[in-house]
Structure formats: C-alpha cells, structure tokens
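First the structure, in the form of structure tokens, and then the observations on it.
In this view, the complex is presented without one of its protein chains, the others remaining in place.
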Amino acid sequence: MAVSPEISDMLARFTVAIPSWGFSPMGTRFATFLLGDEARDIYGRIDRASEVHQATGITPGLALHFPWDRTDDLGALGRYIHARGLRVEAVNPNTFQDPTYRLGSVAHHDPAVRRQAVEHLLWCVEAQKQLDAPYLSLWFADGTNYPGQADFRRRHEAVLDSLRPVAAALAPGHTMLVEYKPFEPAFYHTDLADWGTALLVCQQLGAQAKVIVDLGHHLQGHNVEFTVALLQHAGRLGGFHLNNRKYADDDLMTGSLDPYGLFLIFRELVKGERLYGRRIESVSYCLDQSANVEAKVPAMILSVMNTQEAFAKALLVDEDALAAAEAEGDVIAAQEVLRAAFLTDVRPMLAEFRRGRGTPEDPLRYHRERMAPARA
Amino acid sequence: MAVSPEISDMLARFTVAIPSWGFSPMGTRFATFLLGDEARDIYGRIDRASEVHQATGITPGLALHFPWDRTDDLGALGRYIHARGLRVEAVNPNTFQDPTYRLGSVAHHDPAVRRQAVEHLLWCVEAQKQLDAPYLSLWFADGTNYPGQADFRRRHEAVLDSLRPVAAALAPGHTMLVEYKPFEPAFYHTDLADWGTALLVCQQLGAQAKVIVDLGHHLQGHNVEFTVALLQHAGRLGGFHLNNRKYADDDLMTGSLDPYGLFLIFRELVKGERLYGRRIESVSYCLDQSANVEAKVPAMILSVMNTQEAFAKALLVDEDALAAAEAEGDVIAAQEVLRAAFLTDVRPMLAEFRRGRGTPEDPLRYHRERMAPARA
Amino acid sequence: MAVSPEISDMLARFTVAIPSWGFSPMGTRFATFLLGDEARDIYGRIDRASEVHQATGITPGLALHFPWDRTDDLGALGRYIHARGLRVEAVNPNTFQDPTYRLGSVAHHDPAVRRQAVEHLLWCVEAQKQLDAPYLSLWFADGTNYPGQADFRRRHEAVLDSLRPVAAALAPGHTMLVEYKPFEPAFYHTDLADWGTALLVCQQLGAQAKVIVDLGHHLQGHNVEFTVALLQHAGRLGGFHLNNRKYADDDLMTGSLDPYGLFLIFRELVKGERLYGRRIESVSYCLDQSANVEAKVPAMILSVMNTQEAFAKALLVDEDALAAAEAEGDVIAAQEVLRAAFLTDVRPMLAEFRRGRGTPEDPLRYHRERMAPARA
Partner (left out) sequence: MAVSPEISDMLARFTVAIPSWGFSPMGTRFATFLLGDEARDIYGRIDRASEVHQATGITPGLALHFPWDRTDDLGALGRYIHARGLRVEAVNPNTFQDPTYRLGSVAHHDPAVRRQAVEHLLWCVEAQKQLDAPYLSLWFADGTNYPGQADFRRRHEAVLDSLRPVAAALAPGHTMLVEYKPFEPAFYHTDLADWGTALLVCQQLGAQAKVIVDLGHHLQGHNVEFTVALLQHAGRLGGFHLNNRKYADDDLMTGSLDPYGLFLIFRELVKGERLYGRRIESVSYCLDQSANVEAKVPAMILSVMNTQEAFAKALLVDEDALAAAEAEGDVIAAQEVLRAAFLTDVRPMLAEFRRGRGTPEDPLRYHRERMAPARA
C-alpha cells in the first residue's frame, strides 16, 4: 500500500498522551485487584509510560495527576521525564478524594471548601508552567445525589467563580480543558453534566478554556462525533480522554468495543483539518482507561494501536467522493465510501510507517518479546 | 388547606396551551387508530380546545400548526378563536412532510430546498403577527440516517443561514423557540440534537431566539430539571412541550408515568421566580402528546390536571428550609422538605382555587358529565 | 488468501432471507417518502428480491407478510417464486393494522378479537404449509401505553391461550418464531417485552417454538451476543431479524453503524457450530430494515454484504488461541485474537468465494452496472 505524502505527514503529526494514573492500582467500588504490574511511585509510572512510547513511537506525552504524582521537586520530575524522551502534556488536579470534598469542591456551598479547591487548582497551574505542559485538564466530581440537596444555579455560579481566577492564571498559549460527565460519582446531577454545560462555562472563562470529550462520558446513544464536529466548529474543542464503554463510564481499552465509532470520531477530526483547517494536532489526545483485569502496559499499547488504526482508516476516507454522494443525495454511495476506508486492513500501512521511523512494526509483540521479559 | 396569597397568585398566572394537532388522527409508523373523536378541520380542533379550556379554566392558549391549520382567511380564524375565549399562543411551521424534505429542510444541501423551507417559515412569521401569537415554535426533522450521508458542519451552517432571516423578521416582543431532539425521524444524527446545539444556534440568532424543552426529547437518564435551570439562568429558556415517556419520544399524557419528575421540573421554575426573579409566565407551556389509544379531549384534560398538580406541589416547597438543609449539608432534611410538598394531596387546594374562579372543581368529571354527552 | 475447506463449506451454507415488505413504501410516523423504486405488488417485490439474489448469490429465501402479500392463488405465488430461483423462508402474519387491534390482538381482553387474530395465524400456518416455508415468524404489537390500562398476567395468559392452537397446527419440521420487543408501538409495556418473556412463552408452546432475535429490539446496552449464546445453548434460538440501530428500533441497514457488534454475534454462531455442534444454518437469518432515505434494492444488497463480511470475519477467529488465552487469564492475548480476525480485509476472500460459485464478485457494483440501468 503506497502511502501518500499527506497521509504520511498526518500520521507523523498524530500523538497520544499516556496517563500516569493508568499504571496505579485501579478497580471498581467492589474490589481492586492487583496484577503485580502496578508501579510503586511516579518514577515507576514514568518508566511504564516510557515502555509504551518505545513500543508505539507515538506516545511522547504524559498526563500527570496531582497530588498523586506530587514530588518535592518538580524540576527533578521534569528532568526525569525528559531524560526518557517524554514530555508533559497535561496536568490533572484532583479535588474529589479529600474528605473535605464530600459535597463538592469548586461548587461546594462552603466558601472555605471552594477556596481549598481553587488553591489546589492554582498550584496545578504553577506546576503546569514549571513542567511546560500545554494542557490543564479539569474534571470535577461535583454534583448531588438527591433532588433538593442543593441549588443548581448557586452551584453553577460557584463553579464559574472558582474557575475564573484559574483561567486568569494560565500562561499564554496554555489551555484549560473542562470535562463533563453525566453521572458517577454523583448520581442525581453533576455540575458539569454535558458538553452544553461545559461550553457555557468555557464561554464565561475566555478563549483559553476549551471542552474535553471523554468518550465514556455520555448517555447511551449520544452521537459523539456530531458533538466533536460542533465543538470544533465553535472553536471550543480542546481534547479527548480516550477509552471505550458499553454501559456507563466503563473505562475499557480504547477501541475494544466500538472500533467503528472510534473511526467515525477520527473521521470528523481528519475532515476538520482537510476541509476546515483545524490541524489534527491542535487538540489533545490522552488515554484514560482503567485496566481492572488486564495487564496495564500492554493495555495501553493496545489502546494506542486501536487509536492509531482508527485514525489511519479515517485518513483513507475519500471526502470528495462523499461530497459528491451528498450532493446527489445518494446514501448508498456514501456508505460505500466509508466502507472502503474502514474495511481496509491498515496494519501493513502502519507497519511501513513505523519502519520508516525506526519504531517497532508490531508494538504489542515488541513489548511482549523485548520488554516484558526484561522486567521479569 | 389555606392557600397563601402568593400561591394563589402564582396559580392564577399559570396557563397551559393546547395544540390543535392533538385532536387530529395520530398514530405510530405501524398504524393510526381512529376513536371517532378526531376533529375534521381546524374549526373542530378549536372547538375541542375550547372544551378543554371550559373544563380546566387554565388553557386559553392555542398552538397552531401550518399548513395543517391553514385557512384562506387568517383573520376569520383569529376571530373564531377569540370568540371562544381563546388566544393563539404559538405558531408551528411544518417542514418535514413535503416530499421535498426527504433529506432535510433548513439544513438540506440543496439551496432550493432551503429556500422553500425558509419561505414557509417567513409565511409563518407573518401568520404569527396577524394572529398575535407570542411564540414561533420551531422543530425540524432534519438529520441523517447514516454516517457519511452529509457533512455535519455544512448542515449546521445551513441551519444558521436559514434561520437568520426568520429571526430578523420577528415582531418585537415575539419569541422564536428552537426545539431539539436526539433522534426520530432521523436515526443517525439530528441537526438540533440536544440543548447545547439549540443554545449554540440561539446564541447566533439574537435575543429573541430561545430554547424549547420537549420533555420526551432526551436520551435516557438526562436530568431535565438541571437543563431547565441552566437554560433559564443563561436567559435562553423559552418554553416547554409537555408530555411523558418511558422509552423514546413516546408522547404519552403529561405526568402519566413520572409525576415526580414533572414536579421536580416545576420546582425549578417556581424557584426561578422566587429566588431568581424569572416570572413563571415568562416561558410557554404547551402540551404535545399523541393519544394513540385514548380519547383525545379527556387525554388533554388529564394532562392539564397532572401538570397543574405538579405545579401546585412545587408551590408548596419550602425553599428556606431547603437552603438551611443545604447550608448544613443535611441531605436527609432536604428530602423531608421535598417529601412534605410532594406527598401533600393538592386536589382540595386546586378545587378551592377553581371554585374561586368559577371553573369546574373536577375538570375531568365536568367534561364527562356535561360535555361528552352533549356531543353524543 | 487461501480459504480452508471448512471456511469454504461454512460460507457456502450461509444464506440470508429477504423480506418482501422491504420493497414497499416505508417511513416514520412523520412521513413516508417515495424514492420511486417501490414495488407495486407482491410480484414486483419478488422481482426485487430476485435482483438481490442475482447480485449476492446467498439470498434465495424470501419472507412473506400477510395480508400484505395475499393473493387469490398461493400455488401460483409459490410457482412465481420458484421460477425465479427463490424459495419461501418465512411467513409473517400481521395482527397490528386492522382497527380491531387498537388494544391488542392475541393478548386483547375481548375473546372475539383474540379469535380473529388466531384465525389469521392459523390461515398463515396453512399458507406456510402450502408454500413449504420452514418458519412462521410471529411479532405482535400487543402492549399497553399506560399503567393500569390492563392486567399484565391476564394478557400473558391470553397470549399463551392464543398461541397454543397455532403451535399445535404446525407441520412437523416447521418452526414457530416468537419475537420480542421492549417498546413501540406500545409505550408502557409490551406483552413480549424481552427474550426472557419470549422464552417463557416458547417453553409453554413446545419444542417447535423458538425465539427470534431482532437486532434492534433491545434496550440500550443489552449484550445481544450473550443472549444469542444463551438461547442457542438452551435450544431455543430460532433466528434473526437483521438490521442496525443507534437509538431505538431504527431499522437501518445491517452492519451500517456497529459492524463489530455484528461480528461478535456471528462469532457466537460460528462458535456454536465449531464447539457446540449447532449448525450455522439451523437458525434463520432474515433482513428486516426500513429504507426511509435510501434506494431499497441497493440497501438490501449492502446489508447482505455487511452481514456476509461479519460472518466471514467470524470464521477467521482462532478459537484454540482464545481458549488458551482464557485458560491463562490473558485478556490482552484474547483481544489480539479477535483483532486478527476483525482487522482482516475479507473482501478478497469473499470475491474468490463468489467467483468460485459464479456469482458477481462485487454485488453492489454488479447491481449498479447491470440491473439498475435495465430497469431505467
């Protein structure tokens, strides 16, 4: 399969960030099972992320999570990361574990709790600057479990009040990502329930605030690719948390259950560049999955492969042919164009691309043969 | 039960509009069953709506649907309506039945089709002016059935282009309501999929464009009352299409399956007036249900009763007690406050209210005893 | 790609039936749009099905629907069908359109209505015998729209009472398929709501009654392939109505939105033969889709292609490798096995298979080039 220069160039510009928390023990509310491959500390997590990058060649970015990844010396942390050929893509604050946050953080009714949350957020902005991370990635567990528990509008205003100083503190060129989620851990309402809410908040916070789409944070049936297209068109698409789900926020490996849905999302992003001038690398792509029963490093590698394949298939979509089919109202012809791209086996094309860059042709096999034994 | 002046005043200001199409034969894609109570023409539909108003006393407004309700003489139509003590609340265009609209109307790829749709919309704006209807209520069936069938962003721009001249043509004081719906009759994407999309569109169209919430137009689990509160807070809540559903857009009688959910929505609206100064009558309430197996006029009356009861219970909510519970983080106390309101049997209160206004104490019984025999 | 004899044999045994009603005007409750390719009568529908079979080579079976396909002379109908190289796979009764059936058919509270329905069903059993159709395929619109409308248990007993004589009338070797659906056109409860209900009914009706799975008749998130495996294991899987959906019972082209899900279902069926001795052709596969915006014959052909590709990919799954991965609890290895099958481009393999049987290598292109112009 001959790869066109345009496709080759787009493949080269596509990277996926790896979350440090993905190498920590994770589980459900029922149990957390250890497989023995969990990292002990942030340095171990960086090493694991480095293994993923060695295998895939497209994951230089790292997403950190504070305070989980907190160290006394952020400078040393940054140097450790760079020494492994990695960089920090995103800083993720945590305002959902401290007992103070039982009834919320940035939306809490008590100003003292909100202040505590904002201080942590501002600390994270500083960390972002020190680590030169382009993205501050915000997810809040804020919400209520019962009707009447709190006033929606007061909480909404509190979210805005809390985030305004954070947005104002951002370095130029840095982006604040605002994540939404319909439920869990709050089970009646969440203060950032859907993309519309996140958009409303971002509009109040200025141009550096953008929406991040976690693929598992939608009600059943939601057309994610349409939301992606709309947000990008409105200039408010900031990035993705990649994973897969069948039911709720299952946080399974990306592409493991709905590879066609993943393809359709990337098709909108590829079209965003080809037809609307939004460069593919202008948004952040970060894995966010919870490996409850499978080995963590291979799970990351597999998700990266699934993601890259979905992206590669999207690159094969003939937009001219689709435009012609639309102009003629020929739905069948449009289906044929998408089929032609999706049915293509892109593994040879990707193997060639990887060979050309000196990275392993089969990332998962490489990891199994070279690195896994090394650790044992 | 002694009714406070505030409650009495709010009850008096609350009205529900009746849709003319609710008295036409309606069904599913599988069959339309006639019960014999369908109206033959617009005048019959007005007569039916008048029966509902006589029984309930709170439904003077009428929603018309064009071209279904088209007559040669709109002036005569208006006089017929006024002669029955009714007024026109909303004008509803129809751009989904003409064969031209198979692939869309305001979002269609063919400018000629879009023009046809816009011309009809502009005709409806004129009708709105002639009939002095405060609301132009827009719902579009536009969407696609398959990935690749059309370009989301082009269609989104087409929607905006189509609606701009319509918004510009509105009379001062009139409102354009933009409705959203996640699916049906389009089954892959709809151009106005959710409240976020409708909000984006309204923001482009100016202050007279607002979002209308159809209670059945959400994915399963969506917290409708939170959306209502947010939209009102953002100044973009325009009104409601009232009905109930268990699965999709089932268009059942309002309050027939989830009376507590209906109560929670009205509780946000009552709070909107009490705490945030948004008068209860500043948005439109219109039934929109499809009586497939039940008698149509009684179905309307029952929905109005369910709606008024939900509103009345919402009036009983002690917001001070809720605020105190929230300040103390006492979730159980908040539940008790809502329970106290919802568990109250408001039928005596409403009977007293109706007596005081000279309308029937039990609307459904009144209709059964007085009006139904009269027709037979 | 060398095709093993086992795979070649299984490909040869796999057929998909075409529903006559798929060539009639179809739509939603909002509108029915004509594309001009609708057939005028049953003979036109047979001709269309014959076109599909000429293009695909694997669709000799026809599903008829009565009274839609009723003729004075069933013998002549059968001869017309055979003359085109087709056979009748299934007879589908219709007890949902007659005005009598507003509140149900086999579950109706009125014995006279139930009798009318049973008489039609018995007529269909006779037609099944005359046409030598192995399957009687039953779907009922029975259900209620509101709580309290009817007694669930009385209706359940009525269903059993109505179907017992029908089951008793079946010819030896013939199968009665019982279909389930959670909602639409009934919106509160349906008398055959889910596979558990259908199973309960089949258990009462004897060994010739089996469950048919319509891919669109599940609540969001339902794991269809697990249900398929369980039903087959319990000896009660009778067949499939193939289509695709994103939201409700959307009746889109099979495989158009979730090709991986279709693959997973066929993987259970292939495994059913390979590991559990249930021959792939022991159940019925029938398209059941509603082409609202696309051309009907190509839509059928595309669905057949999608289905055959999903089946072909399922044939490539290495069950030994999966069993080994399971025995070692290696989730990642299992994913690699499924990936290896699904990512393979099976179009060359299928082209070779078709060549070997003298049928067109690319069914859709064949239809476009040869047959569509012929009609014009």
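Order of writing sets the labels: A, B and C. Residues in every chain begin at 1.
Convention: a contact is a pair of C-beta atoms (placed from the backbone, for glycine too) under 8 Å apart; a residue touches a chain by one contact, two chains touch by 3 or more.
Given the structure is predicted, the values throughout are model-derived calculations rather than measurements.
Visitor: Can you pull out the displayed chains that the omitted chain is in contact with?
Guide: Contacts of the omitted chain with visible chains: A, B, C.
Visitor: Decide which residue listed in B:L11, B:A39 or B:L302 touches the omitted chain of the complex.
Guide: Checking the options B:L11, B:A39 or B:L302, the one contacting the hidden chain is B:L302.
Visitor: Which residue from B:L122, B:V331 or B:A351 sits in contact with the chain not drawn here?
Guide: B:V331
Visitor: Looking beyond the chains shown, say which of A:P185, A:G235 or A:G356 touches the absent one.
Guide: A:P185
Visitor: Out of C:L199, C:L262 or C:L364, which residue would touch the omitted chain in the full complex?
Guide: Hidden-chain contact among the options goes to C:L199.
Visitor: Write down which of C:H189, C:K210 or C:R245 is the residue touching the left-out chain.
Guide: Selected residue, touching the omitted chain: C:H189.
Visitor: Go through chain A and note every residue touching the omitted chain.
Guide: Listed in rising order, the touching residues are 26-31, 33-35, 96-97, 99, 101-103, 141, 144-147, 149, 182-185, 187-188, 220, 245-248, 250, 252-253, 256-257, 292-294.
Visitor: Applying the definition given at the start, please give the residues of chain C touching the unseen chain.
Guide: 102-103, 109, 145-153, 156, 182-183, 188-189, 193-197, 199-200, 219-223, 225-227, 229-230, 233-234, 264, 267-268, 271, 275-276, 317, 322-323, 325-327, 329, 331, 334-335, 337-338
Visitor: Would you write out the residues of chain B that touch the absent chain, in ascending order?
Guide: 220-221, 223, 246-247, 253, 256-261, 293-295, 298-299, 302, 309, 331-332, 335-336, 342-347, 364
Convention: only the chains that are shown with their structure count from here on.
Visitor: Report the inter-chain centroid distance for chain A and chain C in whole angstrom, where each centroid is the mean of the CA atoms.
Guide: It comes to 39 Å between the two C-alpha centres.
Visitor: At least two partner chains per residue is the criterion; list those residues in chain B.
Guide: 102-103, 145-147, 149, 182-183, 188, 220
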